[in-house]
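Note that one protein chain is taken out, while the other chains of the complex remain in position.
By written order: A, B and C. Residues from 1 in each chain.
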Amino acid sequence: MLFTSDNASGAAPEILAALAQANDAGAMPYGNDPLTARVEERVREIFEAPEAKVYLVSTGTAANALALACLCPPWAQIYCQTKAHVEWDECNAPEFYTGGAKLTLIAGEGARIDAQGLRDAIAASAPVGVHNAQKGCVSITQATELGAVYTVEQLAEIGAIAREAGIPVHMDGTRFANAVVRLNASPAEMTWKAGIDILCLGATKNGAMAAEAVILFDPAMAWEFELRRKRGGHLFSKMRFVAAQMDAYLTDGLWLRLAGHANAMADRLAAGVEAAGATVHQARGANMVFARFSATQHQRLQAAGALYYPWAQGDDAAHPGHVSVRLVCSHTTEVEEVDRFCALLAA
Amino acid sequence: MLFTSDNASGAAPEILAALAQANDAGAMPYGNDPLTARVEERVREIFEAPEAKVYLVSTGTAANALALACLCPPWAQIYCQTKAHVEWDECNAPEFYTGGAKLTLIAGEGARIDAQGLRDAIAASAPVGVHNAQKGCVSITQATELGAVYTVEQLAEIGAIAREAGIPVHMDGTRFANAVVRLNASPAEMTWKAGIDILCLGATKNGAMAAEAVILFDPAMAWEFELRRKRGGHLFSKMRFVAAQMDAYLTDGLWLRLAGHANAMADRLAAGVEAAGATVHQARGANMVFARFSATQHQRLQAAGALYYPWAQGDDAAHPGHVSVRLVCSHTTEVEEVDRFCALLAA
Amino acid sequence: MLFTSDNASGAAPEILAALAQANDAGAMPYGNDPLTARVEERVREIFEAPEAKVYLVSTGTAANALALACLCPPWAQIYCQTKAHVEWDECNAPEFYTGGAKLTLIAGEGARIDAQGLRDAIAASAPVGVHNAQKGCVSITQATELGAVYTVEQLAEIGAIAREAGIPVHMDGTRFANAVVRLNASPAEMTWKAGIDILCLGATKNGAMAAEAVILFDPAMAWEFELRRKRGGHLFSKMRFVAAQMDAYLTDGLWLRLAGHANAMADRLAAGVEAAGATVHQARGANMVFARFSATQHQRLQAAGALYYPWAQGDDAAHPGHVSVRLVCSHTTEVEEVDRFCALLAA
Partner (left out) sequence: MLFTSDNASGAAPEILAALAQANDAGAMPYGNDPLTARVEERVREIFEAPEAKVYLVSTGTAANALALACLCPPWAQIYCQTKAHVEWDECNAPEFYTGGAKLTLIAGEGARIDAQGLRDAIAASAPVGVHNAQKGCVSITQATELGAVYTVEQLAEIGAIAREAGIPVHMDGTRFANAVVRLNASPAEMTWKAGIDILCLGATKNGAMAAEAVILFDPAMAWEFELRRKRGGHLFSKMRFVAAQMDAYLTDGLWLRLAGHANAMADRLAAGVEAAGATVHQARGANMVFARFSATQHQRLQAAGALYYPWAQGDDAAHPGHVSVRLVCSHTTEVEEVDRFCALLAA
């Protein structure tokens, strides 16, 4: 009963096999190999973006920070959600890679950026010329840190606001696959067609060991990205081993199959939690469930070895004797552990 | 009728005379001169801080950013007020000089940091170890950007919260002289006795041409400060000309006399504005008046050549047909221009 | 006949097997897993350093840049060799991670730092106080970029010079295993006993996919290193997969066995090259051979599909009609390809 995070899961067998296979052939280093080229081809096809440039790194923080550095000069601000990973969980990596840009926080339900909040924040920027942090870029997360999913319409609205302000949009897609499955929309509609300039497409949390693809829909940024990646120490000499993971991930729909499983397990878990009389928070979307348990329920689960994190909610004070928690399902979550968890909760 | 900002004022005659006098004697460069040494002595005496180290720079942004860089590592956060100059008016200079620290914003009345808000923000920091921006330092402004003044008790409370959290406190004292006059407290009580580690003592807005003193109450930081100042391009070869300004400023109470005049003019202006039936916003403190005029009043003043800036307030929407404004008095504001302004307003 | 670089080699079977094995067990993320702990234990034992802290990253550039940032403040200089990887092959990553430190270049035979050159460079530093870049740290590479190896005595001399100057020493150990095998000295003697403060121990070029260990012999720097690693985007969520590689690498002497093979192949190659009448440059040491071929030899090898890089030498102008080249052997170099290469050369 492991619900701490999808990063506690292992690698999918297909991905492990791809690593072994990649090892059999020698290859030129630093991405000058056929597997890396094939990843780019696969991404271009899946995203209907024949000009896109695709670069591999191995952590989400690196992907996000490098992407933001390409989109936002040091004297500007990144408009992001109050609960965004780039704000909360990257130890100032965006500030480091941009050379000192500022993250300006915008509220919104389900850790989505509220469109009007974005308009207001942009309007408040740079009223007195050189003195203020300038308008830089927008950063959104799909699916969000609270497991919610932006609809295609919501994405397009964010994109339109940014375009009107003359600034680009970054998407943290650590759990992009989970969002694709949930929305049943095309990757193109969810990204460049909605105005996204760079997508950081995660694989690590969804079946890879360590592989993230940074997709530049505008190839004009490619060379700068390459220099920034190298300067950040994120250019792998044996790139083919990262590429092998991403290649397998994107082959024959593996990425969607794995995400679909995680989402389904989260749905099953949410239904079980509610059936057990516990509250489920937040508009559900991807592979996470935010819930509130009674202290008794919590103790029973802990005693049985269930693993998950407490996760504070704004209204916790009104519910003494209860614990708010985050439960994350992954590609390796099993039906039995979900059911056993729910049974313990209901007992 | 010049009320745009105290930085639109000129230099006090005593300060201009000091420059001419400093020119008559040759001197070693880079602060190795008697005037610079005398400034340090004056500051130590006025602040009852015989160990303090004092460094001169020529803009408030430089003073603040260099001070914050000494107090906050790049992976940490600076707790400051939502309307702080370091957040709004320095084009990411704090982020630049710290190497990418994050400014975490705390609300509060009159642009003062709310003590409970500070406690909450500190408590929310670094719950998951290395992932979050760490606790760095607190930054407050005295008098604030809205002209309010922290009481000695309020300062001590902020200082105690910081000390308990194990982090230092920076004070942006661009208008520190105005606050001293208003509080009628000792500079020591308002700074190191209340837990302030570095004060940026402004002179530029209050009678100098370009002179700010960074006062390190803990001399252990001195060498690092000196290196940061040089690396930032803020070490003057002919330092004696900056020192001459600050020396004259601190001699025979000139700094308090100038600030006292500015405060008195603001009091007279506030009284006149209210007498004319216009609203005065904010708890008043130093040399600024925030007010709301009817459109008619505003047009009449503008037509008469009065200079001031519009300044949005949170409740403007509820007052259609009105204009919110900021009026700043300085050491050169004259009684007649205040009275003429108020007469126009009341007409 | 693949002699371009040891980074063109694949992974050792033991390391691939370790990855698969690591996948079978779930684990807490970010290095809070038993494999990561075991790596630290192995390093402590091998280096006779029971207090050392050990951190894993996945590129040599990241390891070096993070280590240097811990050892050198932004206003100081890193004394390194003219041909050092940190100077030539990291696209300003050391400058980026240190926040703008300066690399001061010191010549020396075989890409080793000349001891007297180091003394002179340190003596030339900071003569006029705050104006100059300060003394920061020394950085050396073992084995060097030209395949040479510092003797234990040479290391101790560098260490003593640094200690006398009050500055620490970083060792880029991308090919440290090759140096250990060549010197037949203990890892402790070659590092902390000689005054090395941080060793970046490479595995990637010698049998891993992507794994480098940063060894802090002084544990006082540990927390800062952890924050810098996270801020640089180099903290892996599924750390156990990096740890598995390093653990296998250090188990049962695999690292030395692989390096020993590479060194032996280079020895065989050097002997064959000389037997064929071609010149071998540089004091040989580790797994590289720098040689000069006639144009005819070069063309014959190229035509047969041999892969290697041209590598300019200082005296090339005196040898028209010749080509200087670098040949690198790895853990996967085979006797037959060496012999075939030499036979072609001699033909």
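The rule is short, and it goes like this: a residue touches a chain if its C-beta (ideal position, glycine included) is under 8 Å from a C-beta of that chain, and two chains touch if they have at least 3 such contacts.
If you're wondering where the values come from, they're calculated on a predicted model, not measured in any experiment.
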Which displayed chains the unshown chain touches: A, B, C
Full-complex contact with the absent chain, from B:Val57, B:Ala194 or B:Ala291: B:Val57
Contact partner of the left-out chain, one of B:Gln116, B:Ser237 or B:Gln299: B:Ser237
Listed residues B:Val39, B:Ala52, B:Ile78 or B:Cys91, member touching the removed chain: B:Cys91
Candidate in contact with the missing chain, chosen from A:Lys230, A:Arg268, A:Arg284 or A:His322: A:Lys230
Option touching the unshown chain, where A:Val130, A:Ala303 or A:Ala318 are the choices: A:Val130
Missing-partner contacts on chain B, residue numbers: 2, 4-5, 7-11, 16, 19-20, 22-29, 57-66, 90-93, 96-97, 204-205, 209-210, 227, 230-238, 241-242, 332
Chain A, residues in touch with the chain not shown (by the definition above): 30, 73-75, 99-100, 130-131, 134, 226-231, 235
Absent chain, residues of chain C that touch it: 74-76, 88-92, 95-96, 98-103, 105, 128, 130-134
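Rule of thumb we're sticking to: only the chains that are shown with their structure count from here on.
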Closest chain to the centre of mass proxy, which here is the mean CA position: A
Centre-to-centre distance between chain B and chain A (centres being mean Cα positions), rounded to whole Å: 41
Inter-chain centre distance, chain B versus chain C - centres from mean C-alpha coordinates, in Å: 51
Distance from the mean Cα position of chain C to that of chain A, given in whole angstrom: 35
Per-residue overlap in chain B, given as positions that touch at least 2 other chains: 74-75, 99-100, 130-131, 134
